[in-house]
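Data block below; observations after.
All protein chains but one are shown at their positions in the complex.
== subunit A ==
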Amino acid sequence: MKRVMFALALVLSVFWSMAGLDGRAVAEGTAAAETKAAAPAAVPLRVPGAVDDHDLPWASDGEANVPYVFHDPAHEGRMTGFEYDLMQAISARMGRHGRFVQNGWDGLIPGLSRDLYALVIDGIEMTPEHKAAVLFSRPYYVTVDRIVLRNGETGLDTLEALKGHVVGTIKSTAAERLLLDHDPANVRSYDEETNLFSDLKNGRLDAILIDEPIALYYRSDDLKLVGPPIGRVAYGIAFPKNNPGLRDAVDSVLGDLISDGTLHQILARWNLWTPQMADYTGDQSLLSVKPTAWTDYRQTMERMSGSSMKAMVQRYVSFLPLVASGALMTLGVSALAMVLAVAAGLVLALARAYGMAPLRWLAGLYVEVVRGTPLLIQVLFIFYGLPAFGLRLSPFAAGVLSLGLNYAAYEAENYRAGLLSVPRGQMEAAIALNMTHIQALRLVIVPQAFRTVVPVMTNDFIALLKDSSLVSVITLTELSQTYIRLSSTYYDYIGTGLMVATAYLLVGLPFVRLARMAEKRMGRVVAKGHH
């Protein structure tokens, strides 16, 4: 028992220390924008009022989000993008320290209401639905939707002409709504731009309708933009409903950036200044700004995604630190979650096998509920739901907790089977030797149960290692997330896939070895069988 309690105390103390980390990380105000990709627990928990006014944490989904906010392919650890440049300009103008916070697209708005950051900028369209959930700044970018075709195709250059053809787009966009109104049966909605464009190239799609910036940046040489602009899309910066003060402040800075031409310059560097922007801002001037950001990006991508030996080596070497830090995150979350799962699982199993009636029922209820609901729901519930009850956990702690508590239910059943497999005579012999029940469990029953559960535990740990990819939904960049980002940035699913698969194996192998050693050590005992 003492050992079990110790394990629990260890797990708990790890949680507290992680919770403690938050305040510190914010206070340090780390070289902000240069947020290291996938630095462990990189997203601090922000407690309103506890943050100094200097800090301006802002969120976006920087995974394959060209040209908005994305990882600079020339320096994988650095963020870039036209929204990124805009946020740098805004925070500088406000005299504050802009700090990029990575969050998945689906979690951006929930994170805003959870106070994880002050604002969100990620090409969010100012639709009535969005306006109901958040406060918007004035538009910082106005654009249109464009049709993209394969070079050989002709004629599909209007919405009418597209009727009856399979058209792809990104989900929850103005383009998607247009297509659904027009010809719902033939719409294909994607999460990722990269997948969308590969499917057009390989013929799964006949056309793409998408925001112009995306069309410009993801179009490769074998694709073309056709037809006149369609519709109008306005992006706004999103704020939580309870912070109109910040919205107004940002709005006024944005007004300055528009009137003094700063926004024009930023967009021009990204080759994104359009007639629509000129109309919106009333700024019809022609700047002599070269689209340097645009050409840099094109050149780097050409160099990096080349299939020459040199390009490939260069690419994979540049991936190594990212894959390593993803692996570290996967390992950290999984190992701590497993410690928690083992400790909590043992307590649950003992309660179910030897506890008093109410305890037994509670443990049984826990196991059924946790096994019967999806892990993804549990992760989201613990991270976004628990703050409603006053419990705010850092993403890392929430990841460890949800994975650990989920696997505890499986471990509990595994251990219970192990406990019940120990013959009754063992308990009787221990009691007859004047041991207490607790001593009998600790010295006689649990050690014997352990030997039968080790092989299953090994399986569980491998499964946990892979399930840890689910914590990417709460902003943790682990191995799978790293794979998704790298592969979709460089259209390289095979090379990066092999790298990440190798990393998974390297992370999992030590545990398999460890389990095998434990099995071997107990092998002589296992060989015996029971009477």
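Everything that follows uses one rule, which is that a residue touches a chain if its C-beta (ideal position, glycine included) is under 8 Å from a C-beta of that chain, and two chains touch if they have at least 3 such contacts; residues count from 1.
We adopt the following convention: contacts and distances are computed from a predicted model.
Enquirer: Can you pick, from "Dimethyl sulfoxide reductase anchor subunit", "Glutamine ABC transporter ATP-binding protein", "NADH dehydrogenase subunit G" or "Autoinducer 2 import system permease protein LsrD", the UniProt name of the chain not shown?
Expert: According to UniProt, the chain not displayed is called "Glutamine ABC transporter ATP-binding protein".
Enquirer: Of the residues A:Val313, A:Leu376, A:Leu391 or A:Ala429, which one touches the chain left out of the display?
Expert: Spelled out, the listed residue whose C-beta touches the missing chain is A:Ala429.
Enquirer: Of A:Leu287, A:Val369 or A:Leu443, which sits in contact with the chain we cannot see?
Expert: For the chain that is not drawn, the touching residue is A:Leu443.
Enquirer: Take the complete complex as the reference. Which residues in subunit A touch the chain that isn't displayed?
Expert: Residues 423, 425-426, 428-436, 439, 443-444, 447-448, 451, 522, 524-525, 527-528, 531 of subunit A touch the chain that is not shown.
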